[in-house]
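Can you keep this structure in mind? I'll have questions shortly.
Of the protein chains in this complex, all but one are displayed in their positions.
We just call them A, B and C in the order they show up, numbering each chain from 1.
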Amino acid sequence: MRTDLLIVGGGPAGLNAAYKAASYGLKTIIVDKWFSLGGQLRQQTQSYDHLPQHFAKLRGYKLADFLIDRLKPLDVTILEKHTLIGAYSDGSVGVTNEKDILPIDAKNVLITTGAMEEPDIFPGWTLPGVMTAGAAQILINRERVLPGKQALILGSNEFALEVAAQLHDCGIAIKGIVENRSELLCQNEKLIARISNAEIPIVLNGVIESAIGKGKVEEAYVNHNGNNALYDVDLICVAKGITPILEPFEVMNCDLIYRERLGGWLPEYYGNFETTNPSIYVAGNAAGITNMGGILLTGEIAAISAVESLNAASTVQIKEEKEYLWNELYRIEYNSVLEARLDVINELHNEKDAQLPPLVDSLNGRLING
Amino acid sequence: MKKSYDVIVIGSGVVGSSIAYHLSESKSKEILTIDKDFPLSGTSGSTQAWVWVHNKTPAWYGELNMYSAELYPFLERKIGDVEYKRTGGIAPFFSESDRENALRLAEKQAEVGIKVEVLSRDEVLEKEPALSHNIAGATYSNIDGNVNPFRLIELYVRAARKNGAEFSFYNQVIDISKENGMFKVTTQDGEYFSNQLVLAGGPWSKSMGKLLGVDVPIKQVRGQIIVTEPLSPLLTHTIGGMRQADNGEVLVGYSKEEVGYDRRSTLDIIQDTARMAIDFVPALEKANVVRCFSGIRVMPEDGFPILGEIPGIENGYIAAMHSGITLSPLVGTLMTELLVDGETSIDLERYSLKRFNTIQSIG
Amino acid sequence: MHITHHPVLKKDERKEIKFFFNDEPLKAKVGQSIAAALMANGIKKFGVSRKLHQSRGLFCASGRCYSCFLTVDGLDHVLSCSTLVEEGMEVYSNLSDPDVRRGKNEN
Partner (left out) sequence: MDKSTIVCRCEEINIDEIESAINMGAHTFNDIKRLTRCGMGPCQAKFCMNLVRKIISEKTGQSLKDIKPPRMRVPLGVTRMSALASNKASSVASVFGESAEEGETDHEEEL
């Protein structure tokens, strides 16, 4: 199978990239490991605030539908239930559906495999009933199954609170949000107010000492300021943040770099979102953990880079697209994330003695000057 | 850490660790082993780890392997459980026309005391029912087996340390020279001196030899292996191409590519290897493959070990070979004899680096 | 338990199907993963770990942690969070290492 652009991962970054690339006539294939496209959006019932101008405010799963529906008239081949498995020595990549391996000879590959949830450990964390917050969210919103009746949430970032609120709305009693620091990580006031209105207890300076139960979680000890309290819970959701998924980049021979503010290890990339392996691009959370606006925009920038590499648009069009997208990124992405992202880009351009795209260079200045 | 030793061994793979351990048993030497990484990070940690004898040819080379395999039970009593199992080895063939070669192999190996049987299809399947009904027969010997390489090397190092030998890991050797009759080994962490020096660098032996002005004629050969999930007991023998480990994982692989030190796994070879797994053991088609790995094998240009003194370098020694896992107990023993007594109980003349005639200069 | 009245999503109109877990008939909805269908029936323990024989169940629901292995229609170690449940499917707990020689492919 031959294609102009192979997109690995059909979440928001990949879908948005596919739309942009195919709009410029690139023959595009999307592979996604799941039964349906949309990635994490599939189970997000909340809507997003900071979206690019060309997106309407939608709930996550509706945004997924929108991104998928607008691909229909375009030359995009969708391979669901397919995963990237490795690379052949001739440079083509193999994707598998667990029955066959399909070699794909792609002029460009864009990897938008997103991020994974970080676990946290305590005695008993392997018991059934302890799961990632994302898993609990998948159960209620995609599977429509209640994962438990009474729950503890471990972690207090925005996602932890969002899932706590959603579980609560589905009728699960949230017995506490346990955070080992002295303050909440989440800074979204609206969300904090929702938690407060729902009368969900917040346990700061708290750690889960252990989860216990026969065959599944039945109780958990929480240490709060040195005192142990026993909680009667059958669900513990771990929400300790997310980190870019790395393994596709390693098999594609892309160099990695560490940036704590971007979620840990991630592939190195240039200002056009190309990794150190030519024609392999990265976007979305795989290129550093960001917000939904950042995910969508980086997908689009990477797509434009692929379009540019194949001379599928005029220089003027490319320039206009990039200007708009980077300015939007500057407007929408958290400063700390954009700074770290630019730092990754600057470092690679320096290392390889490659010229920075003028736009990226000007953003450097704008960030410094505030 | 001291600065001066009787012996410095460079390389802490299965060969270097075995030499360090066996030398430490002699209680007569102060030993330092230096490795640029950590034991098992190179060839010795990326192997199926067969202890394999029966079709090593010519017979005199098979004999060397046999002696080493015979040492394993004794080694295990001294350093601990390395999961050595003398499972017997089966090398299947798929065409009746191969039987003649098999019979000739059995005849040759018998001359040095290696007992090789040539089995019919039914005999093979009786021994190993999971094998394919498409095989024509196999050579078999009860001397073959396998070992857990992770345990083997860990226990070599632990036992050597217990005997007082020292190890320095993550410490790259940068230069080797001679000063006042002693070797001066310069590493990224400092300088060390020794009377005797052993190069045990596996696939990196060539660049080590260069530091002494000696050409070590070896090639690097990549082998890619696939590993299944732990499975219920399936294979009881070591099969030419695969084995089932103690924990139930089945390791499969028989590829070789000359690609330098590139240790990537490629889908081409992995797919070939998977095909081979199913050709040998059809039931494996249902097995989940969990991971693949590759190792860079050492391959002396003529295929045989390079063992003994380095010509022209007084008190300099080398041990570089393929089959390091099989040969390590014997090589450790012989090198200890050589370093301590100056002579060996098995003549190593045939394995000398001299045979290549490639000395460039005296370092 | 199935969520019948979701606070945001529309009414669940997915068709009901029957499957078996350890020979016991259970109900599921079309489009659910096997793991979710079991959780809907209050089953959280899917098997035991191989070394310490501790209970295991759904953890990441994303096909990455492999804690939710089950035997499905005779095939051992199927990833139940990313396999859809089907009418009449026979699912069993994961209690031991896969036996690849069992069943129809035995040679």
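By our rule, a residue touches a chain if its C-beta (ideal position, glycine included) is under 8 Å from a C-beta of that chain, and two chains touch if they have at least 3 such contacts.
Since the model is a prediction, treat every value here as computed from it, not as a measurement.
In the full complex, the chain left out of view touches A, B, C.
Interface note for the absent chain: among C:17, C:65 or C:91, the touching residue is C:65. Contact with the omitted chain, checked across B:5, B:21, B:50 or B:156, is made by B:50. Per the touch definition above, the residue from A:247, A:320 or A:347 contacting the chain not shown is A:247. Listed here are the subunit C residues that touch the chain not shown: 49-52, 54, 59-60, 63-67, 69, 77, 79. Within the entire complex, the positions of subunit B that touch the omitted partner chain are 37-38, 40-41, 45, 47-50, 52, 55-58, 91-94, 98, 101-102, 104-105, 108, 138-139, 150, 154, 157-158, 167, 169-170, 221, 223, 225-226, 228-229, 240-241, 253-256, 265-267, 269-280, 284-293, 295, 297, 299, 302-304, 322-326. The omitted chain makes contact with subunit A at the following residues, 33, 83-87, 96-101, 116, 118-119, 121-123, 125-126, 210, 243, 246-248, 250-251, 256, 258, 260, 264-265.
To be clear about the criterion, only the chains that are shown with their structure count from here on.
Two chain pairs, A-C and B-C, are compared here, and A-C has more C-beta pairs in contact (counted per touch definition above). In terms of their C-alpha centroids, the spacing between subunit B and subunit C amounts to 44 Å. If each chain is reduced to the centroid of its CA atoms, subunit A and subunit C end up 26 Å from each other.
For subunit B, residues touching at least two other chains: there are none. Residues 85-89, 94, 101, 251, 253 of subunit A are the ones that touch subunit B when the two sit in their complex. Residues of subunit B that touch subunit C in their complex: 130, 132-133, 229-232, 234, 248, 282-288. Those residues of subunit C that touch subunit A in the complex are listed here as 1-3, 6-9, 12, 29, 32-33, 36-37, 39-40, 44-46, 49, 54-64, 67, 81-82, 84.
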